[in-house]
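Only one protein chain is missing from this complex, and each of the others stays in its spot.
As written, the chain order gives the labels A, B and C, with residue 1 at the start of each chain.
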Amino acid sequence: MAVVDTVPGTAAGPVPAADPGPLRRILRDRVGASALAVVVLFLLLALGAPLVAALYGKNPVDHYGQNAPGLLSDSGLPMLPNGGISGDFWFGLEPGLGRDVFTQLLYGIRTSLLIAFAAAVVTTTLGVLVGVAVGYLGGITDRLFGFLANVLLAFPTLLLLLALSPVIQSRLVDPGTAEPEWMQFLVLILVFSAFGWIPLALSLRATVRSLRERDFVQSARAQGASRFHVVVHELLPNVRSQLLVHATMAVPTFVASEAALSFLGVGVTEPVPDWGRMIARGSEVFQADPTYMVFPGVALLLFVIAFNLLGDAVRDALDPRAGTAR
Amino acid sequence: MNSTVPGAGVRTAEVESTAAETVGPVLSVRDLTVSFADPRGGAPVTAVQGLSFDLSPGEVLGLVGESGSGKSTVGLAVLGLHDPRTTTVTGSIRLDGQEVVGTEESALRGVRGGKAALVFQDALTSLSPFHGVGAQLAEMYRLHHPGTGRAEAGRRAAEMLDRVGIPTARTRDYPHQFSGGMRQRVMIAMALMNDPRLLIADEPTTALDARVQRQVLDLLGELQREHGTAVLLVSHDLGVVAGTTDRTLVLRGGVEVESAPTAELLAAPREPYTRALVGAALRLDSVPGTALPTVDEPAPSRTFRPRTVERPERWLVEVDDLSVRFPGRRRFPGLRAEPVRAVEGVGLRIAPGETLGLVGESGSGKSTTSRVLAGLQRPTGGRVLYDGQDVTRPDRELRKRLSREIQLVFQDPYASLNPRRTVAQTLDTPLRLHTPLDRAERRERSAELLEQVGLEARHLDRYPHEFSGGQRQRIGIARALAPQPRLIIADEPVSALDVSVQAQVLNLLMELRERLGVAFLFVSHDLAVVRHFCDRVAVMHRGRLVESTDRDQLFAAPHTEYTRELLAAVH
Amino acid sequence: MLSFVLRRTAQALAVLVAVSAAAFALFYAAPADPARAACGPRCDSGQVAAVRQSMGLDQPLLTQYTDYLAGVVAGRDIGDVDGSTIHCDAPCLGYSYRLHQPVSEALADHLPVTLSLTAGALAVLLVFGLGTGFVSALRHGRRTDRLLSGFTLVGASLQIYFLGYVAQWLLVYSTGLLPLPSYTPPADDLAAWAGGMLLPWFVLGFVNSAVFARLSRSQLLETMNEEYVRTARGKGLGRLRAHLKYTSRGAAGPLVQLIGLEAGVLLGGAVITETVFGLNGVGRFAAEAVAGQDLPAVVGAVLLAACFMVLFVALADLAVAWLDPRVRLN
Partner (left out) sequence: GSTTGSGGAGASAKETSPLTAVLGSEQESAGPAPAVPGARAGGTVNVYNSVEFRHLDPQKVYAGATYNASLLWGRQLTQYQVVDGKAKLVGDLATDTGTPADGGRTWTYKLKQGVAWEDGQPITAQDVKYGIERTFGKGYEVGPPYWPQWLTGEAGYEAARTKYAGPQAGDLDAIETPDERTIVFHFPQPQADVPYMAAQSSSSPVRRDKDTGTDYDRLPFATGPYKIVEHVQNTRMVLERNPAWKPETDPIRSQYPEKFVFTYGKEALNLNQEILSGRDGGANATTAADTLSAELYQTTDTDPKAKELVVSGRQGAFVTQLMINNQRVSDVEVRKALHLAYPRQQARQVQGGARTGELATTLSSPALIDWQKYDLYPVKPEGDPEAAKAQLAKAKQAPGSLTYAYRNTPTGQRVAQVLVEGFGKAGITVVPKPIDPKAFLDEVHRDGAPYDLFEETSSVDWPTPSTLIPFSFDGRAGSDINSALYRNPEVDKEIDRINQIGEPRAKAKELYALEQTVMKDMPVLPFAYPTVNQLRGSNVGGAFIHPIYGTVSLAWLYLKS
């Protein structure tokens, strides 16, 4: 479609009002603004977890329920109703170990976010590099990539994650030594990254393929610009919004996947607080103590919804069809 | 294009005497205002404001105006096709005495396709790609003749298609299997299926070649006369309107500027805007190489030197026996479709400082040829010399030189600018690559370039979308000028622009040509533009060069049948 | 069209061979020793070596792989732990020493569960997802649209393992409204089959329907603005009929592709759903095989999943080609 101007064609005609910028536009959207607020709240809680915990006076590792009598029954269930919610333990006590649920949740955000963000960064970077390069180069590279992507996509991902995590773990850790916490994180980030980059790379490849034929790329090439210049200065800025949307949408996906793996028992292990493991434990004691599953379940729900909404808002704000083009 | 069609005025008189005075108007629009709500909550856009006009049976009314002036909005409002949730329509639209504004959707269904029918600009997107054309026509019939059997409707559809020259054997085919002109004819056949009282044709020929455009317009006129249908012809092209309409209404920014019988309007426009619009339209009888009138400057003061290009000692560009083939689509490993022969045995010469026009209908290989020259496309065969050097397999040195001395200007000014780079960044690239200037100097030079093309230094840090189409094309030209090229390849540089903007850009190009002495390869399908701007013209047809001569000679006495046809279509 | 089918089939086969090779290399390179696992804890190294030999694990990986492929095509004989040989019919996916069963047989045992689960969930997902998408698009920008969009968003953000437990608790255990999730072969008792699958169908269908709702909504909205839909309405066709006949046809392509993808993914085993509802389908089978280091079973399950994936994606491509004359007739 030919882009047409509504401005009378004078040499120095009035220029349309400046673009308000994506952030402004997200804020203008009520839903987007609240989503952003929730996301920021989660981020702040993650960053300030030690501070909040200190103010609240509990930590996520002490077995309060086991050490003080009267909190847990012999079989480990909280004595007080609603999962042991009390003035001391705002969200109750963990059945069994008797840790504080509130601080567990709080520190759980850190686990989720750290893995999700890292995986999002890795997959986005990888996706961009491969997608843009392959899309631009075309030819045999492109066909090889297409085949590789098909093969990787045909793999049942979850199954592979299940099978691979212990393998990678045992490859990386010397059996005699204790596995450092960061190693678990690293393994999860690695397995997520192994597959997460493909969809982005595929969509970028398609975008770049069409951009490659666009006049401005042709023009840069005709002017003798290097491949590097074309990719970095001409193509990359044009896929920026796609990247941003991908990254925002990737975070909740990885948070959910991480929780799913933990639920299936191959995620992060004790004592690192983790929502998926809390839900798994919650499902064991659900009939006796539904509260313990509800807190992480709802927190995860809120978190994922907020991120998804934010992703939508980012997409809307960056969508060229939504108004910048004209 | 051309404006004065002999006999246009006569026809107008004829129609008025027979139909318009005897019965009431088919369409009567009073004080029509249409505004669109901004989905993001901004101020609503008023696309049409206080428009009134009448259309008598059998009359053809042209609705002209530059892009975005609200022409299509009027057309859609007549059929009540706007989305009622985002659109506010006030005023009155009476179709054959029946009010459309505010009428129930169900009542409008009988009107749409029955009393009034629509033909849109692009037939490929307007016909459903998933249904056969015959079926689409038959549906149109059955919708307004309830109780008709499938067979009967199918027969009528086939008949109608036959009327517009589509063989009956092809009624089962799908739209994509037809050429653009055929599709447009299918659209017209569909619109006329139910003998509507009113036909709204929204830019029905914009997407077509001049030749096909002529055929379709002729067909439309023929059928219209036969059925006595009133036609609202929407167009931005005065040339189209001139040859077809009885009366013309000029819109600007949603407001009526002027309305008069077409011949009158073209001969003696009353409003300055109309005058400019008429003046800006190039005609085949205007003096080539003169400054063109624009809306801001209806009587151009500037003149250009008459152009003389002698046969040079050494051609800047020599192309011999050039051929380009694109591999066919891969089917099964080992099987490939026939290659596309985009260019076959083309030979061209361009002298330093000369402007060569390359014309031909769509797909004739113009762009491909120019891409070879720009080094963007490797030819399959043939020889291409630039300044005596073979450019088909350039070494580093030559490539660098070519990329400096040959520059490109593209058709679509928006697509040719990177939307994510500021004007300064866009202009910086060629300067950085081809001049030894440092950063500050490059910025200074960029500002100079902008001024050269009539923009200002303060525009440097803006993004393309902050400019109008004409301004964007100027930026594209400034970029081409940056490394001081010897040859500029301009691929349809004004086709996407409104007439008045087109005139401005052509003026600028002529001015630069005179000042800088650059050679041009000017690709266009618009003969009037080529005639005005070029020294020599080469005509391409299906990948072959059919003619290449001096401008005046070509337009006065074309050698080949094909060229003659092309020229005839413009007249 | 024929050449399209042929090309697509060749592609699919190539992908499958690559997947099998990758799976083979990946899992057999793992540190776990299948021979030790098969032999049991009391085996000493000599016995393990013997078992390894009878299982063919002493061969180079490449030989094992080509034997495996040959088995898939033509069947083969496999050594058991006790030195006897077992014939395994084509398509032979190896022999599970954990289950004492050819992998293909074991998979065939579990497949009906997953098939049932997938078919029902897919139906729910289509009806619900496409339905909400269609209504949302028709009521674009209105309250219904916002409500439905919110609803699907919540669906997309809910995790099966959370929703599944809560729903099970509410609908099955505490109120007894629904039967216990279980699999009964439909041939035995159709009502019991449907009853036992009802909750899994709805939970899996609902959680996954959000993607469809969103895609169908955006596709329909996009298509609604297509000129040919406007033309159809300009012909005098009612809004609903125009959308049903023209818009939905235009929006179908990407949806069909997504359905193919989803069917492939679901058939590959909905590990979490099957875990939550205790259904013994391919997903659980595979998860258990992973936990039990039953490599032939893992590779078999991976291959089966990949097969479904490739098959359904290819089918979707064919369907799209069939739906769209522009592709079909080229």
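Methods note: a residue touches a chain if its C-beta (ideal position, glycine included) is under 8 Å from a C-beta of that chain, and two chains touch if they have at least 3 such contacts.
A quick note: this is a predicted structure, and the numbers were derived from the prediction, not measured.
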Q: Using the whole complex, pick out the displayed chains that touch the missing one.
A: A, C
Q) Looking at the whole complex, which of C:Ala35, C:Cys92, C:Ala106 or C:Ala137 touches the chain that is not displayed? A) C:Ala106
**Q.** Residue, one of A:Ile26, A:Leu72 or A:Leu152, that touches the chain absent here
**A.** A:Leu72
(Q) Touch as defined at the start, partner being the missing chain; which of C:Leu13, C:Ile86, C:Leu177 or C:Leu240 qualifies? (A) C:Ile86
Q: Determine which one of A:Gly96, A:Gly127, A:Pro156 or A:Pro252 touches the chain that has been left out.
A: A:Gly96
Q | Option from A:Ala35, A:Met249, A:Val285 or A:Ala299 whose C-beta touches the chain left out | A | A:Val285
Q) When the complex is taken as a whole, what residues of chain A touch the one chain not shown? A) 62-63, 66, 72-77, 96-97, 166, 170, 175-179, 265, 269-271, 277, 280-281, 283-289
Q: Please give every residue of chain C in contact with the chain that is not shown.
A: 32, 36-37, 39-44, 46-47, 50, 80-84, 86, 99-101, 105-106, 109-110, 172-173, 176, 179-182, 192, 275, 277-280, 284, 291-293
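The definition used in the following text is that only the chains that are shown with their structure count from here on.
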Q: If every chain is a node and every touching pair an edge, decide which shape results: line, ring, star, complete or other.
A: complete
Q.
Please tell me whether A-B or B-C has the greater number of C-beta pairs in contact.
A. A-B
Q: Go ahead and note the Å separation of the Cα centroids belonging to chain A and chain C.
A: 24
Q. So, what's the distance in Å between the C-alpha centres of chain B and chain A?
A. 47
Q: Between chain B and chain C, tell me the centre distance in angstrom, where each centre is the average of that chain's C-alpha atoms.
A: 50
Q: Sort out for me which residues of chain A touch chain B in the complex.
A: 2-13, 15-16, 18-19, 25, 28, 214-216, 218-225, 229, 233-234, 237-238, 240, 320, 322-326
**Q.** chain B to chain C touching residues, read off their complex
**A.** 39, 76, 79, 81, 85-86, 105-106, 109-114, 117-118, 120, 122, 125-131, 139-140, 143-144, 174, 176-177, 187, 190, 329, 331-333, 335
**Q.** Footprint of chain A on chain B - complex, ascending
**A.** 40-41, 67-68, 294-296, 371, 374-376, 399-400, 402-404, 406-408, 410-421, 425, 429-430, 433-434, 454-456, 459, 462-463, 465-472, 474, 476, 479, 483, 496-498, 500-501, 504
